[in-house]
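Missing here: one protein chain of the complex. Every other protein chain is in place.
Read from first to last, the chains carry the letters A and B; within each, the first residue is number 1.
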Amino acid sequence: MAAKTLTIDGQLVSAEEGQTVLDAARDAGIYIPTLCHLNGIQDIGACRLCLVEITGSPKLLPACVTKVQEGMEVQTSSDRLRRYRRMILELLLAERNHVCSVCVSNGHCELQTLAAEHGIDHVRFEYLSPRLEVDLSHRLFGMDHNRCILCTRCVRACWHVEGAGTKNVAGRGIQSRIISDLNQPWGQSETCTACGKCVAACPTGALFNRGATVAEMQRDRTRLEYIVTAREKSQWIV
Amino acid sequence: MLLADLIRIKEQELAGRKPFTLRVCMAAGCVSSNAEAVLAALDRAVKDAGLESQIEVRPVGCLRLCCEGPLVAADPDGKLYKKVRPEDAVSVVKALQGGPTSVRTGDMREPFFEKQFNIVLANSGLIDPERIESYIAADGYVALRNVLRDMSPADVISAITKSGLRGRGGAGYPTGLKWSTVAKTKSARKYVVCNGDEGDPGAFMDRSVLESDPHRVIEGMIIAGYAVGAQQGFIYVRAEYPLAIKRLQTALKQARQFGLLGSNVLESPFSFNIDIRIGAGAFVCGEETALMASIEGLRGNPRPRPPFPAESGLFGEPTLINNVETFANVAPIILQGPEWYASIGTEKSKGTKVFALAGKITRTGLIEVPMGIKLREIVEEIGGGAPEGAKIKAVQTGGPSGGCIPASELDTPVDYESLTKLGSIMGSGGMIVMDETTNMVDVARFFMDFCVDESCGKCIPCRAGTVQMHRLLTKILNRQATESDLKTLEDLCELVRSTSLCGLGQTAPNPVLSTLRFFRSEYIELLQPKSPSPECASTAEKKGEPADDKPVEGR
Partner (left out) sequence: MDRLRLATVWFAGCSGCHMSFLDMDEWLVELARFADVVYSPLVDHKQYPENVDVCLVEGAIANTDNLELLCRVRTRTRTLVAFGDCAITGNVSALRNPLGSANHVLRRSYLDPGNLRPALPAEPGVVPRLLDRVLPVHQVVPVEHFLPGCPPSAPQIRQFLENLLAGRVQSSQCATVRFG
């Protein structure tokens, strides 16, 4: 495979053809924040946190789906980008009821960590405080819509890694919800294999193992990567 | 079918014409005000008077002066009967022979028509959209036959390029360039898609074209298919356009019967098919990647571009996607030559544009004007200005993605670049006129409300950002906002515009930005004075009150 040379934040980086800017940056030890990206599942460029500036492009491009090109000049953390990322995170915090102190993922939550990284000490927007359900119908897992950020990592893990196709998105815009099968209680789903990959994929406290109490929910992300690596490269390594 | 057949059909059709014709508008606007009954009454009146050999009563497409419907146009005297009721039928038939009539009439030389320039709508209101013969009589499918016999795909693309035609869906991407990109891809399967998912509030150009002249769009698509090397086309129409869908279905069926679609089009080696896909009412499906996802049977969500549809589109194959009006321009360009087309309009915006004129204006309806015409000519001469001497305040173009152009800028020529410079867009052709009574903050909120409803929810800036902008606009309208709220609103506009995934989000702040640019004082007037410490408690209490006493559901 042909190698491509590009500059990321002024640093010369070499990457493989077909690699994304995100992968190239991470290989070079350059951190780009992400939420909807998860190693092993396909990228959709939805959370907009990994937007980067590319010289010559009038638009900001998502690093997770933008392929490297020879001579590309990438900026990953300009003031403007940091300002945008901060606002995006604030929008998420105000969208649903993210009450960190009583959340199963308190201390292990990607949203919480990103907010801290971006120096968010308060949210400038009005809290929308929607009234949302908690689905505890499944014998092993629970789904708390109050904590969901609609990154759809669970949906993609369910479809593309497990192949069960249980999780999906219903509604649109601010009314979007993650659903099971045809919008029925998770426990009544006929397709769910109870594999738990969606729970492993969730960045926040939206999907959890039943019985997990506040701040207890830690996830094993390596499991998904292990499966995908084994499947695609026939390498059984973690 | 050969040229001779086309000519024979045309001659037969023309030979069947009668000395007098009553053309009855059967587009959705007039149909909704009882045009079907008018048509039946006219038929009966002609029969009762025994004038069947003299008068043809022809159902036609849009006659454009929608505010005066149901409309009936008479030939050869050029009279236009307005607000015709079924009981007026006898009187209209008598008037045709010189009798008096109580029906309000105008004629086709009114300023509303005089200033217009017909290319896309040339057949609209003249031919019967449900009969292919009527289209052939207006030289329909001759362009296709010329293309298949005399032109290589490269010739066709070069003609379209030379004509200077740009995408009529809003963004104005050069059509020839798009065609040649798709043509250059090496793939055994390619698709041509017609975007008829017109969804801007107040816009009905594409619907009218599909209802009035469906074959024109089909012919454009077949030519496009030949030019780019595609075998399959899809027309994506929204379910809210049942009449357009019905006429398209009829037209496709006839085109297949006449050998214009299917294997070996017009006995050439070229084969092409078109199917209709009906949208389920999502505005975002007008965005090309979402539209293709919808055709594939997936949730209508946009995806990041690149890859552009021209490389990887429908089912992962190279796909040409153009809007209804763009395809409707193809046949005239082939027939009359790219030089002719390029001679109309401005240096960078060629040809004509169809607009749906609506709002606080005397004459509303469908208009087609040459590019470069001044907004003032459209609003004051064609539209007749605001009714009852009111003053025009602004013109909104481009729907929820567009902006408000203030009356002081009415001398702006209508072309892609000039409108963009004013913070609006050409858009697909909605044009809403507002008078002095309109509150511009309220207008901005109306469009934001639309975007909140229509956001697909995939990316955060659009999903949550539009809701927050809507909240802030409401707060301003309720006189509860401060200067810092206005600052937050502007920050959000910048964020949503720069970071949203697709065009819907990227343009959603435009109505706010353009009203802020030209009508900032209206926002400032609604703001609270700074540091309201004496009544701090009472104002804060209001903040705590929800808009209604219901639990907050989702929003």
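Some observations on this one:
Heads up, the rule we're going with is that a residue touches a chain if its C-beta (ideal position, glycine included) is under 8 Å from a C-beta of that chain, and two chains touch if they have at least 3 such contacts.
Given the structure is predicted, the values throughout are model-derived calculations rather than measurements.
The chain not shown here is touched by just one of A:E17, A:E70, A:E117 or A:D220, and that residue is A:E117.
Of the candidate positions A:Q19, A:N97 or A:T166, contact with the hidden chain is made by A:N97. Residue-level contact of chain A with the missing chain is found at 93, 97-103, 106-107, 109, 112-113, 115-117, 119, 121-123, 126-127, 129-132, 146, 215.
By definition in this document, only the chains that are shown with their structure count from here on.
Chain geometry summary: the mean Cα position of chain A and that of chain B are 38 Å apart. In the complex of the two chains, the chain B residues touching chain A come out as 282, 284, 299, 303-304, 452-461, 463-468, 471, 488, 491-492, 495, 498-501, 551-555.
Contacts from chain A toward chain B in the complex involve residues 44-48, 51, 59-62, 65, 84, 87-88, 91-92, 94-95, 124-126, 128-132, 149-150, 168-169, 171-176.
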